[in-house]
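Apart from one protein chain that is not included, each protein chain of the complex appears where it belongs.
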Amino acid sequence: MFEQNLTRLAVRTRGRGFHEITREIADRVTRAGIGTGLCTLHLQHTSASLVIQENADPDVRHDFDRFFSRLVPDGDPLFVHTIEGDDDMAAHIRTALTTVNLSIPVAEGRLTLGTWQGIYVWEHRTAPHVRTLIVHVMGEPV
Amino acid sequence: MFEQNLTRLAVRTRGRGFHEITREIADRVTRAGIGTGLCTLHLQHTSASLVIQENADPDVRHDFDRFFSRLVPDGDPLFVHTIEGDDDMAAHIRTALTTVNLSIPVAEGRLTLGTWQGIYVWEHRTAPHVRTLIVHVMGEPV
Partner (left out) sequence: MFEQNLTRLAVRTRGRGFHEITREIADRVTRAGIGTGLCTLHLQHTSASLVIQENADPDVRHDFDRFFSRLVPDGDPLFVHTIEGDDDMAAHIRTALTTVNLSIPVAEGRLTLGTWQGIYVWEHRTAPHVRTLIVHVMGEPV
């Protein structure tokens, strides 16, 4: 017998940077009561993204920030779309270079993340935002 | 009770650029008759990609084009694979930097896209192509 559970999660970011949501998503999977199945996350925005990355050394996320600031600089003279601020077009491109969808299988009632994998909302705008995430879990009950 | 629906969608592109398919995908979801579930899109190509991006200001897509033309230039002297044209290897890399798979939950019979999110086939070759997209919808009927 298949079941599913669909909820919304509002994430308050503090401006550009990584906001970990691994525990919140794990909790939703537990509450959905699915033993084996699939968890899909969809972020409803075009200037913030979802990323699975190392959850150990904070320097990793610091280096991500520095690398992307060089790769996709705010206020690049190439940009025509500047009406929403210097960081807006850079935020759209950072989002497209990463992703807004994740699909993670569920086994024995838990996300099958690797030991060092954490799930993050990566805010690309410099100002804080409220970001809405759709969390869908489907599969066979425990 | 779970049901599913799998169809193919042929998209005729006009060469490099964004081709919006949001309405076609929304129509397929409606016709599938699924109330709550999951919609998965898979593009069967290696030189065009799927991207969810802002559907409002056309300058955003213009800036994407300019940024990617600088990041992954056609005819880069680094490329050895040039037999299919100056733009072919650049198209493969642009595809890998974005994606060919999207997974979007369905709620109340509709895709859970955000207000500003549109779904696009991003053609990376300079010549027009016919691109085939697999559209899979699964879940509980309305």
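Just so it is clear, A and B label the chains in written order, and each chain counts residues from 1 on its own.
By our rule, a contact is a pair of C-beta atoms (placed from the backbone, for glycine too) under 8 Å apart; a residue touches a chain by one contact, two chains touch by 3 or more.
Keep in mind that this is a model prediction, so the values were computed, not measured.
The chain omitted from view is touched by exactly one of A:D27, A:D63 or A:D86, namely A:D63.
Residues of subunit B that touch the chain left out of view are 2, 4, 6, 38, 40, 42-46, 71-72, 76, 78-81, 83, 89, 92-93, 95-97, 99-103, 132, 134, 136, 138.
Residues of subunit A that touch the chain left out of view are 2, 36-38, 51-54, 57, 59-60, 62-64, 66-67, 70-71, 97-99, 101-105, 107, 112-117, 138-140.
FYI, only the chains that are shown with their structure count from here on.
We define each chain's centre as the mean of its Cα atoms; on that basis subunit A and subunit B are separated by 19 Å.
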